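All protein chains but one are shown at their positions in the complex.
Up next, chain A:
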Amino acid sequence: MPINRITWRDRLRRDKTLLVMTLPAVGLLVLFAYVPMLGNVIAWQDYSPYVGIANSPFVGWDNFVRVFNNPQFLHAVGNTLLITGFQLVFFFPIPIILALLLNSVITPALRTTIQSIIYLPHFFSWVLVVTIFQQIFGGAGLVNRLLAQAGFTGFDLMTNPDTFLVLITSQAVWKDAGWGIIIFLAALATVDPAHYEASAMDGAGRMRRMWHITLPAIRPTIILLLILRLGDALTVGFEQLILQRGAVGPGVAEVIDTYVYYQGVVNGDWAFAAAAGLVKGLVSLALVLGANKLAHVFGEDGVYRKS
């Protein structure tokens, strides 16, 4: 009620400190997130870095036409979707299983210890993770040396395009599966133990309690993370892939992001790369919004809710 009575001038005077506080962050976002959004205008230009954005001629949708007719770009899109799909099947369930397993460990000290150990790799850089894999599975790596000592022929997992999908998925699992459980554990911690007790009284065994109480409890979390994953479908481990693209070749390791990098920064075809990047950004945005809508249809909260 009093809000309506005071003018915006009074509110400005009252809240000016708060506005000043948000200023540095807003400034940084405007400069480094919003100005580049406008910079995407070069996707409609015959952009040349020598004459700049202001003087480069507009060419309409030419760059987008080139992008969609480019077999390499389509190949990169294919690879991206393949990797996302593969990881959705072979990575996504692992944190859920681990969280259920860990949640059933009843000694708190043991549980926290295991948690702190398996969270850890999440905080390592991709360079470190890829290097560790190389030292262990590479041509001169630990596993190969041990195999050689035992009289077997070695293999080089790091440069084999046929197993690349498995390799990068295992790297992702090693790095992030442990961290992925944190949100499921948080969801599990909110379940009222009375539900378990009541169902146990009614004769439900361990498996039934998991199926009818535990899983429904984390269902919204699972759906939320699936949505986030779908929204991210076109972004798969950029750093991870660019680090290993050289070793296995672009045939299997080229995704949209690496393609944009090589076309733009390396080959200097800025306008084309910007168009490709913009297509990716817009499709990703549509995927997030669409998936969120879908969640609402199914009666879940999704990532955000209109309030």
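Note that a residue touches a chain if its C-beta (ideal position, glycine included) is under 8 Å from a C-beta of that chain, and two chains touch if they have at least 3 such contacts; residues count from 1.
The criterion applied here is as follows: contacts and distances are computed from a predicted model.
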Determine which name in "ABC transporter permease", "Protein glxC", "Cupredoxin family protein" or "Transcriptional regulator" the UniProt entry assigns to the undisplayed chain of the complex. "ABC transporter permease"
Missing-chain contact, candidates A:206, A:219 or A:296, resolves to A:206
Residues belonging to chain A that touch the chain removed from view: 3, 8, 11-12, 14-15, 17-22, 24-26, 28-40, 42, 49, 53, 98, 101-102, 104-108, 112, 114, 116-121, 123-128, 130-132, 134-136, 140-142, 144-146, 148-149, 174, 178, 182-183, 185-186, 189, 193, 196-197, 200-201, 205-206, 231, 238-239, 242-243, 246, 257, 260-261, 264-265, 270, 273-274, 277-278, 280-282, 284-285, 288-289, 303-307
